[in-house]
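This report concerns only the one structure given below.
Missing here: one protein chain of the complex. Every other protein chain is in place.
Up next is chain A:
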Amino acid sequence: MTQRKRLSNVQNSSQSKRQSNSFMTQEEDEDATFTQPSTSQVQRGLEKLTPAQVDQKTAEVVQYILVKDQKKIPVRRADLVKHVVKDYRTVYPEIIKRAMRTFEQVFGLKLVEIDSKNHMYVLVNNLDASTARPSPVERPSNPKMGLLFVILSVIFMKGGVVRENLIWNTLKKLRVDPGQRHEEFGDVRKVITDEFVRQRYLEYVRIPHTEPVEYEFRWGQRSDMEVSRAQILEFMGQLHEQDPRSWTQQYREAHSAATASSSQASSSNHR
């Protein structure tokens, strides 16, 4: 073993598995052995592989992500590397780049990293939803989306954070009681505080210094990507028979540049 400094990320490509500690977190022991290879490493790695091999690996990654996305739980980079990429990890950035391109051009989807610290990816629809008509294909709708919509709307209209009691009370008025089993949703509390949180649609965070313990709800990282605040405001306007502009703060937030670029359609992608 040469005496290279761990801090500088220059290493012999396949020899040393010991990598620097910059991404070490508790939940990702596998990721401890994987750090993003440098561009020169990627180049060298690509030279050793045939284009067909790289394409094949890209296709495998695409298929893995597609299947994993069925449950809408984000794909962890560590899992991806461990189960699919394996020996091709030196060219991982190139593979991901190609996979993203495949998703955009073939499927009309966007592969987005929603958590740059823990490296998680989700798939989002790349097509412009605001101009799209309701799908001509008869698709069974998922009632959980209705439930999620209610929660996200309340959070958004209330400024981005709400105490959990507000949500529970509002839902009770809609005949959804977290204490009882609902005939559509089953264990409501579990769906909202566990499933939606794992899917990153919601964040369920403990409020410090509360006794008894209370939590608050926020929009999750996936919602920031997937859900259009402007559309929610439109629907609000329809429901309340009010002009969406009458909620000035929310309107401003929904149409501001920061949120507009992530959740609304961005047609700046190369085709």
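In this section, a contact is a pair of C-beta atoms (placed from the backbone, for glycine too) under 8 Å apart; a residue touches a chain by one contact, two chains touch by 3 or more; residues count from 1.
Assume contacts and distances are computed from a predicted model.
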Not-shown chain resolves in UniProt (candidates "Multiple chloroplast division site 1", "CCAAT-binding factor domain-containing protein", "SPT17 protein" or "Non-structural maintenance of chromosomes element 4") to "Non-structural maintenance of chromosomes element 4"
Contact with the hidden chain, among A:F34, A:Y88, A:W219 or A:W247, goes to A:W247
Across A:V61, A:V91, A:V124 or A:I192, the one contacting the chain not displayed is A:V124
Where chain A meets the left-out chain, the residues are 66-67, 69-70, 72, 107, 109, 123-127, 129-130, 132, 134, 139, 141-147, 149-150, 153-154, 157-159, 165-166, 169-170, 173-175, 177, 180, 183-185, 225-228, 231-232, 235-236, 239-240, 242, 246-251, 263
